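Apart from one protein chain that is not included, each protein chain of the complex appears where it belongs.
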Amino acid sequence: MIILITFVVLFALLFLRVPIAVATGSVGVLGLAYYQGWGAALSQLGSIASETVISYEFAVIPLFILMGNIVAKSGLAEELYAATYALIGHMRGGLAITTIGACGGFSTFCGSSFATAATMSKIAYPSMIRYGYSQEVATGVIAAGGTLGILIPPSIALVFYGIITETDIGQLFVAGVIPGLIGIVMYCLAIIVISYLKPGSCPSGEKATFKERFAAIRQLWAFSMLVSIVLGGIYFGFFSPTESAAVGVVGAIFLTFLRGKFDWQRMRDALEDSAVTSVSLIAILIGSLIFANLVNVSNFPYDVVDWIDSLGFGLLGVLFVIIAIYLLLGAVLESISMLLLTVPVFYPIVSSMGMDLIWFGIVVVVATEISLISPPVGLNCFVLKSVLPDVELKTIFKGVFPFVVADLFRLALIVLVPSISLILVQ
Amino acid sequence: SETLTLRYNQWFPPTHWSQVDGLLKFFKQVEDATEGRVKIRPSAKPLAPPTRNYQAVVNGVADVAWGPHGYTPGAFPLSEMVEFPFDNLDAEKSSKAYWRTFNKYFKPSGMHDDVVTLAVHVTSGGNLHTKDSAIVSAKDLDGLKIRVQTPVVSNALKELNVIPISGSLVELREFLSRGVIDGTALSDELLTGFKVDKYINHVTQIPGGLYSNSAFIIMNKDKWEMISPADQAAIMDLAGEKLSALMGKLWDENDVKARAALKARLGAEYRVASPELISSLTTVFAPARENWLKEAEKEGVDGQQAMDYYKSELEAMK
């Protein structure tokens, strides 16, 4: 009961525009004080506020943002887009489709949707705006594309799921491939639909001449070099994905030198921007972790299990309820804390009903993805908001709507046709 | 009378044998012995990270916790005594001896003063696992990149020209599969438990362990005071040496299983360390043992006496 009140208070505070970090954090602390006393509540605030930031794992956030910023400020990103534009800009929604493809590509070496959205908004947003896309479509495409990172291997979410449920992580990665590709295809379909419904917001350009195209491809060398260093280094075993972020930063700086575009002021701007963006994102992470502890302490997860049991549904009914809970929780929780909180509680239920745990893993991760972009609150949309402060949040949510619809279709497919997730692992 | 529900900080996978057959079983025993007056319920997700198990119980964030002492280096210098090489041939016996040493020497010096200690135990000893090259003698270690857990092991192996790599267990799979490291110093049970054994083609077993881990099971003091003296006695009857031994035994059983599986796959490539390698390792670990005696003295404990007692208890159990 108390936990439901805290959810109501939290939403009230959020809509009064209390910063998200402060709203989740303060409701979390008050709730924890109710359940465990002030000593324990304050100790958790201090502990989370220090442990979350004295952490190697989360350094990936500023580093990938920084790499994106340097790429964006050095003109590399513009080149990439100019080249792509010359190649497929004349197609309907060509540049938006490129963005989805780039997100998918970036996802293959970045396990975090947080970082994918942050990086791609630095690279893709300015170019899409320059070529006449509306803010709505541009941000929607990036926020949605960012969620691809969570399913396409390597995926931090699947690693956590595998550890909790003792499912083979390698098999989970393989199982995620087809649903991930379906995601890319459906997003592209969504873009084509948008381009027919609102041609003005998603323009097609003029067809470039053969000569222009050739010149464009030649321009791509710098960007390709950076991507191949970062990707190649991971695949040939020189460094871990976490380290690739740092190598990417140094590589990007080096490239700006090579091309004679290094400029101290720009470098400072890129660093300052990255620091500010990361600070507001990590603040949200702290608030969200505190709130997750409250949900944990309240025994809410166990109450939900009892409730689901009392409904007496079959597997599909139970899955439906579980997915609904995910969409609800995604409003306030970051994906990893959501998984940590819910998977241990839910997987014994579905497992006892005979569901394959690899299949459930994919269902859970896709549901988590949707919650990251669905209104009223979705963490990926906040990432965009923080990187692009001039864009209103409601514009982002409007833009993301078609992709949420596409995702719901995909989730239904995955739930109804288990072999989509299982065919590659059997 | 009323039920007291205690919260256990579930940071380790809840389906792991250490939880199912160890702690969760103990919690059930407590519930039965107190006729339901004391219940211990695991949290749905960790309430505190692995590094803060102890402090979480002190502050009342969690009521009960289990965790390795080594996750907060420096905070429990005395516990390092059981982490030195070669003493841990059977984790059950070592855990019993450890519990006795803890009560006789460490507890009186103030270790674990701000909590109620239900058990202390050791986990199975570590061996050397490598990907491409076998370690037969000390010179085979020359230039290898080995993932290590503690500075004690790191400093000792450095003397044998190992390049020690630190990194979380989560990254171990990635490091091994991508060839960032040549091998690890782990227990066989952890190697198979983390499902990284498929990357390992050579094992050099160090009898008694290259190192061991020390772990605690503790309860919040205020919560303990809320339990009636009769129930406290009933719980302590299940805890203490019995619980320490139970945890040690589980480790030993699973380590034996993992060892059998590794031996079946690797055949002769699962080898026991040669006397020459053992003697080199003894030499390079000597400074750390000396250093520990000084640390113990700072804590007000006669380290040599405690170490001798631990070994004589172990000897008596043989």
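Annotations for the structure displayed:
Order of writing sets the labels: A and B. Residues in every chain begin at 1.
What we mean here is this: a residue touches a chain if its C-beta (ideal position, glycine included) is under 8 Å from a C-beta of that chain, and two chains touch if they have at least 3 such contacts.
The criterion applied here is as follows: contacts and distances are computed from a predicted model.
Choosing from "NADH-quinone oxidoreductase subunit E", "Electron transfer flavoprotein, alpha subunit", "Citrate lyase" or "TRAP transporter small permease protein", the protein name stored in UniProt for the chain missing from the display reads "TRAP transporter small permease protein".
Across A:Ile5, A:Leu189, A:Val250 or A:Ala412, the residue that sits in touch with the chain not pictured is A:Val250. Annotation: of A:Leu189, A:Ile217, A:Ala275 or A:Leu328, A:Ala275 touches the absent chain (contact as defined above).
Here the missing chain is touched by one residue of A:Phe346, A:Phe382 or A:Phe401, and it is A:Phe382. Residues 54-55, 59, 72-75, 143, 145, 150-151, 154, 163-167, 180 of subunit B touch the missing chain (whole complex, contact as defined above).
Residues 13-23, 25-26, 29, 42-43, 45-47, 49-50, 53-56, 58-59, 62-63, 66, 238-239, 242-243, 245-247, 249-250, 268, 271-272, 274-276, 278-284, 376-377, 382, 385-386, 389, 392-394, 397 are the ones on subunit A that touch the missing chain.
Just so we're on the same page, only the chains that are shown with their structure count from here on.
In terms of their C-alpha centroids, the spacing between subunit A and subunit B amounts to 37 Å. Only residues 36-37, 39-40, 43-44, 47, 51, 56, 159, 163-166, 168-169, 234, 237, 239-242, 292-293, 296-297, 299, 301-302, 337, 340-342, 344-345 of subunit A touch subunit B when the two sit together in their complex. Only residues 7, 10, 13-16, 41, 43-49, 51-52, 55-56, 59-61, 168, 170-171, 173-175, 178-180, 195 of subunit B touch subunit A when the two sit together in their complex.
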